[in-house]
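Left out: one protein chain. Kept in place: all the others.
Chain nomenclature is as follows: A and B, assigned in order of appearance, with residue numbering initiated at 1 for each chain independently.
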Amino acid sequence: MVTQAYAQEAETPTEENLDTAIDATHGEGVDAHDPTADTHTGTEAHYDDGHSDVFPPFDPATFPSQLLWLAISFAALYLLMSKVALPKVGSTLEKRQATIDADLAAADADRQKTDAAIASYEKALAEAKAKAQSIAAQSRDAIQADLAQKRGAAETDLATKVSAAEARIAETKTAALAHVDEIAVETAQAVVGQIVGTVSPDSVRAAVAKVKG
Amino acid sequence: MAGTDPIHQFVIYDLFPIHLGDEAAGTALNLSFTNSALFMVVTVAVLTGFMVLSASRSALVPSRFQLAGELTYSFVANMLRSSAGKEGMKFFPFVFSLFGFVLVANLLGMFPYFFTVTSHIIVTAALALLVISVVILYGFFRHGIKFLKLFVPAGVPAYVLPIVVPIEIISFLSRPISLSVRLFGNILAGHITLKVFSGFVVSLGALGALGWLGALLPLIMTVAITALELLVAVVQAYVFAVLTSMYLNDAVHPSH
């Protein structure tokens, strides 16, 4: 297995060759943040100059090419990601977040508006109720006052009528009482005239008054 | 033999040879466009295509495809924000590129006959060293000499510091090694295991009817390992990105 030739490159550089090779890679300035500066110090220990049957991942002959193309492709990837792809995705995400926030804010504003409308409606309702109550109380008071006034008027009217009637009654009574004497005199005169003959009305009157005492 | 050789899948060969320097003069330099380079470019193309296409409609109510891109975006963004805070978000394109590159490279490598970019230590080491250099450079740029407080944990008595500080420095220096070797080793080991088990299928199948029956077992194993490797591909990309975020957090907030 070990004797098999894996590397297909015809030449395998010696250690000195590789040092100059890597330095040459650097001389070309592949990339600003190329980390290969430290690489050769780390991997130099594994060098096995003259072996053509090295394990491919440990074959230093392939290192310069891999480093160069890694630097090129990674730099390209970094540029593409940082300048093209990521800002686009980031702006999409930000836009979505902004839209969600704006929608939430609008929904919140709408809810507040609704709350305000409900509050103003309730206020108006309460006002209307209070107004209705006050109107009812007012009209009740007015009616009661009117009623009281009319009743008072009726009562006084009634009272005058009653007192007038009473006065008339008393008058009639006294008049009647006064007539009673005359009736008694006439009756007595008539009775006496039937029994004893004609008597003078004066004597009858005196006798009645005497009886009446 | 090449069909069942578990190492053959990692061989790099030239597609467009670019040989610089003079071999005789000892300055030979092979910068050829290899199969590895091809798959790096494919990785970049796939990731960029995915992100750009998914973001192209930018609808308010996303389609499934758009949502996939946005979920990837917010997944990495949340990971970075929770590890490195709001200040660390300036590294978001960097972390996203790393995560996406490793993830897509790992997943592309799961296709048969495809080359796995991350199965080569030089690639993972370059990425890890890139992360650590960004951490060190930004740390010193942002905090100056105060960045060295990273190695002095707060609240540790002065007489313990001679022990603690070297440990912290060693642990810091071992970060790029563990970061690169973890990714490399996982991918390499997974692919070798897959190839070994599928090799068993081939070699048992050559034995005739009984061999066909026996080949069922490694076949089932291959299917199971493929599923495991898909998980490992995603988990390793996630771990790479999480560790990058945590190391960047050290650069942003050095005193811990």
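The rule is simple: contacts are C-beta pairs under 8 Å (C-beta built on N, C-alpha and C of every residue); 3 or more make two chains touch, one makes a residue touch a chain.
Please note the rule applied: contacts and distances are computed from a predicted model.
Choosing from "Molybdopterin-dependent oxidoreductase", "Iron-binding zinc finger CDGSH type domain-containing protein", "ATP synthase subunit c" or "Chromate transporter", the protein name stored in UniProt for the chain missing from the display reads "ATP synthase subunit c".
Within the full complex, the chain left out of the display is in contact with A, B. For chain A, the residues touching the absent chain in the complete assembly are 1-2, 46, 48, 54-55, 58. For chain B, the list of residues touching the undisplayed chain reads 79, 178, 181-182, 184-186, 188-189, 235-236, 238-239, 242.
Criterion: only the chains that are shown with their structure count from here on.
Listed in rising order, the residues of chain A touching chain B in the complex are 1, 4, 6-9, 11, 13-14, 16-17, 20-21, 24-25, 33-39, 42-43, 55-59, 61-74, 76-78, 80-82, 84-86, 88-93, 95-96, 99.
Taken together, the chain B residues at the contact with chain A in this complex read 5, 7-8, 10-14, 18, 20-21, 23, 26-34, 36-37, 40-41, 43-44, 47-48, 51-52, 54-56, 58, 60, 62, 66, 69-70, 73-74, 92-94, 96-97, 100-101, 117, 119-123, 125-134, 176-177, 184, 188.
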